[in-house]
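Working notes for the structure below.
A single protein chain has been omitted from the complex, and every remaining protein chain is retained in its original position.
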Amino acid sequence: MTAAPAALPRSASIDWPETAARLLTQLRRNGTRVHAITNAAAQVLTANLLLAVGGTPSLTISPDEITAFATRADALLVNLGTLDNDRRAAIPWGIAAAKAQAKPWILDPVFVDASPPRLELARLCLAGTPCVIRCNGAEFAALSGRDPSPESVGEYAAALRSTVALTGPVDWVSDGERFVAIENGHPLMTRVTAMGCAVTALIAAFAAIEREGFTAAASALLVAGVAAEVAAERAAGPGSFPPAFLDALHGLDQAQIRARARLA
Amino acid sequence: MTAAPAALPRSASIDWPETAARLLTQLRRNGTRVHAITNAAAQVLTANLLLAVGGTPSLTISPDEITAFATRADALLVNLGTLDNDRRAAIPWGIAAAKAQAKPWILDPVFVDASPPRLELARLCLAGTPCVIRCNGAEFAALSGRDPSPESVGEYAAALRSTVALTGPVDWVSDGERFVAIENGHPLMTRVTAMGCAVTALIAAFAAIEREGFTAAASALLVAGVAAEVAAERAAGPGSFPPAFLDALHGLDQAQIRARARLA
Partner (left out) sequence: MTAAPAALPRSASIDWPETAARLLTQLRRNGTRVHAITNAAAQVLTANLLLAVGGTPSLTISPDEITAFATRADALLVNLGTLDNDRRAAIPWGIAAAKAQAKPWILDPVFVDASPPRLELARLCLAGTPCVIRCNGAEFAALSGRDPSPESVGEYAAALRSTVALTGPVDWVSDGERFVAIENGHPLMTRVTAMGCAVTALIAAFAAIEREGFTAAASALLVAGVAAEVAAERAAGPGSFPPAFLDALHGLDQAQIRARARLA
């Protein structure tokens, strides 16, 4: 599962724990602003994740306010869940505002495998060249028309001139030139709604600091995976896991990241 | 309060703890899909309850996506809370998709006693013959025009050719032929928003496995009531109760259900 594609060199030269901890420190210091156009089930957890790491979230989806909020933000997250008329109208203006300010935006094409209009809209969004696309295997397959593999992830990233972060039991990140697999995380993450959506907001916050989507995405997934492992040791199940996850993110330091990091 | 109506035999022949545990096991094994058109305050807790018991929730309320999602799901939940234009437009298409696939759908007529347009819409929904109607006493009175009693619940279920699950300090379930009262539960359930709405999603998940609404509803209310009792022993108040409730649901087994079940 985690074999790198032959054509893509491993990113062995990056000290991931150091990089992730550095981005986390800068995020806490800067109070990085992320505007999230995200789904109804993700709004609270997304905002609380950003607050737990010292960021500054905003969440409006109103089409006539989105420009003001996206312009103020350091990065924009576009999540296609619960795609109602307001969200549909807000998304292109949000992306336009981010691009006009040369700020990164991140796409989370939730459930494009389940809804044809959503898949069509995701393809239109891709024309705006997100800094990172974060998806799961089924969403990747619907978007790219290929089975997920390190090769197909790398090739799809190259075709889009973007970074693809495919999350699952092992997370794969590629920008078409480099590839990294992150083995951190915990199964309880799949028993909490919108956990992946919220983690994508951390990718957005890191991308505001580190414009290379590859580095931002892999660092954010490492931070989230380590925090999930810390939290799972304290939690009694999927109900106590999200509070413990936010507590763990809030206190996370480089020593914890280094002790637990498993990248390949 | 818990006296059975003279006309309705008790369901003494059903081993409720065994039935509830069997449905829970199948739900965990199948990853049963429930699509929930539910209110804004209930979406996260509903999804997290379904995930905690091993189900697969989806939540979109977008009218042009609802058909795809309701068709994919094994059961549909229609909750009339925070009834905005999108929800209003999505509901009839969701019900139509469920019926076209011969999949069960469940009605939760939240606050029909408070809003005349909502009461009218609930009556239109009832023409689509839900598998189960889950309501409280005030909602039952508004819908049926009668004071809640075992007799009126049974007769209203018979008139609707459906199952009525009336929840309160004691839960009453009747399909017009049988009646059961479930005494499990805890007062902290009333100090958490959308707890009843979320439990209705468990009825929907069980109805996907066990098409008899009477059996599905009573089993789900038994599971939720026992989990609430376990959680209340671990919780320090209404804030720590929901995480403990999800943890308890996640780990619940037949021994716990049997040790605590109080049905009449």
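We just call them A and B in the order they show up, numbering each chain from 1.
By our rule, a residue touches a chain if its C-beta (ideal position, glycine included) is under 8 Å from a C-beta of that chain, and two chains touch if they have at least 3 such contacts.
Quantities reported herein were computed from a predicted structural model and do not represent experimental measurements.
The hidden chain makes contact, of the residues A:Ile14, A:Leu59 or A:Leu119, with A:Leu59. Touching residues on subunit A toward the chain that is not drawn are 40, 43-44, 47-48, 51-52, 57-62, 64-65, 68-69, 72, 86, 234, 242-251.
One chain is missing from the display, and on subunit B it is touched by residues 39-41, 44-45, 81-85, 111, 114-118, 190-194, 235-240, 242-243.
Definition applied: only the chains that are shown with their structure count from here on.
Look at where the CA atoms of subunit A average out and do the same for subunit B: the two points lie 34 Å apart.
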